[in-house]
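The structure under discussion is supplied below as structure tokens; questions concerning it will follow.
Some chains have been omitted; the remaining ones sit where they do in the full complex.
By letter and in written order, the chains are A and B; residue numbering begins at 1 in each of them.
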Amino acid sequence: MRIRVVNPNTTRAMTDLVGRSARAVAFPGTTVEAVQPTMGPASIESHYEEALAVPGILEQVALAEALPPAERPDAYVLACFGDPGLDAARELASGPVVGIAEAAMHAATLVGRRFAVVTSLGRTVARARELAARYGFAEACVAVHACELPVLELDRPGSQARETVTEYCRLAAAADDVDAVVLGCAGMASLCREIGAEIGVPVVDGVAAATTLAQSLVALGLSTSRAGEYAPPPPSP
Amino acid sequence: MRIRVVNPNTTRAMTDLVGRSARAVAFPGTTVEAVQPTMGPASIESHYEEALAVPGILEQVALAEALPPAERPDAYVLACFGDPGLDAARELASGPVVGIAEAAMHAATLVGRRFAVVTSLGRTVARARELAARYGFAEACVAVHACELPVLELDRPGSQARETVTEYCRLAAAADDVDAVVLGCAGMASLCREIGAEIGVPVVDGVAAATTLAQSLVALGLSTSRAGEYAPPPPSP
């Protein structure tokens, strides 16, 4: 089984990180390939950057779909917590496509009733809430907290990012009467298990969650429905 | 007052149509300018086309914002019923930005409690429902009907589009216990008053509605909040 993880930004270190996170939960026989767009923003921290990232995401899906069948991905993971381009990618891809916000929220509700999200910048809080509502988790997602850490800072050697994120997760768990904490940024993927162990409640990383869900859908023989909105787009004139 | 109407697709006839629809409801002293992207899809009938249209929309907003103050638009109307790029445009624009689905739904709920949407293709129905939910009108929007007419067909000389849309609006009004009908496609703008007169319930065109709401916000001295998610995006590295 081939899972293609698309990092929606053009930062190679992030692509490598999400690739590692995905591979860590690959079942035997699953190959994970991590790719990134050839153009677009280096990180996604605004609606504007998200919008500009989408064509590059779709380019990556289209390129993969054009591969010979034996090399074509069985499923895709979109590795940005805003789930940018998810609907459009579903139209293009023959296999299932899973966003990491979506996946993290699904996983969180399987291990508890309520969760909080700990995200990077305050300006992305509204998007996290909007996604929770779209996926059916408006009531389960009881709070979204921002660390006010830029995404790329998470990976900077010597940064205090790990301590900051851990502290926000601990506070979220204590304050919001939640069962689980969702990490609201692909750049936090590597911190997940460690923070979970430290704060004593389940902490969910979307990259890993999406990778397991993508494998699940392939194993189930399920792909995006073609019955309505996700039918392949009509040929443009 | 200057209102800039951005037609998100690259079809000149559509740009002209939405410009006319907007001008018809301009108050004295308001100038309406209709523009279109320099690149992008000729019509928007899938998530994929919507995603590809967004960079061109944002380019038009950015170009207008770079104008000398005296020529800069006071507000923008995004003239595609999927309201593509609305959040990102709000980040870029100094004045308010109004989407036509958003505007039509607001107007419909001011003249009745429940409305139906009559849209072009069945594959866009889910997007209309999603927007209704986002704007707070999930309960007010009791049905979305598709005519299965491609957008560009609406404008083709000799087409039966006018009759078909009228018939769908009539059926929607009769079947769904609604107070008003919303036309779910910018390409239907010119049909609005005629259909309303014919079927006897208010029929709302989003282009005109958005133009009046944009003027209203300017008159009120209101623009997009800069307090959180809509602050100008951070400079990209």
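Note that contacts are C-beta pairs under 8 Å (C-beta built on N, C-alpha and C of every residue); 3 or more make two chains touch, one makes a residue touch a chain.
This structure is a prediction, so every number in the text was calculated from the model and none was measured.
Student: Full complex copy number, with 2 in place?
Tutor: Identical chains making up the full complex: 6 copies.
FYI, only the chains that are shown with their structure count from here on.
Student: So if I superpose subunit A on subunit B by CA, what angle comes out, to the nearest 5°?
Tutor: Result for this pair is 180 degrees.
Student: State, to the nearest whole Å, the distance from the C-alpha centre of subunit A to the C-alpha centre of subunit B.
Tutor: Chain centres of subunit A and subunit B, defined by C-alpha means, are spaced 30 Å apart.
Student: Give every residue of subunit B touching subunit A within the complex, in rising order.
Tutor: Touch list, subunit B to subunit A: 41-43, 45-52, 54-55, 58, 85, 87-88, 90-92, 122-127, 130, 133-134, 150, 152, 228-231, 233-234, 236-237.
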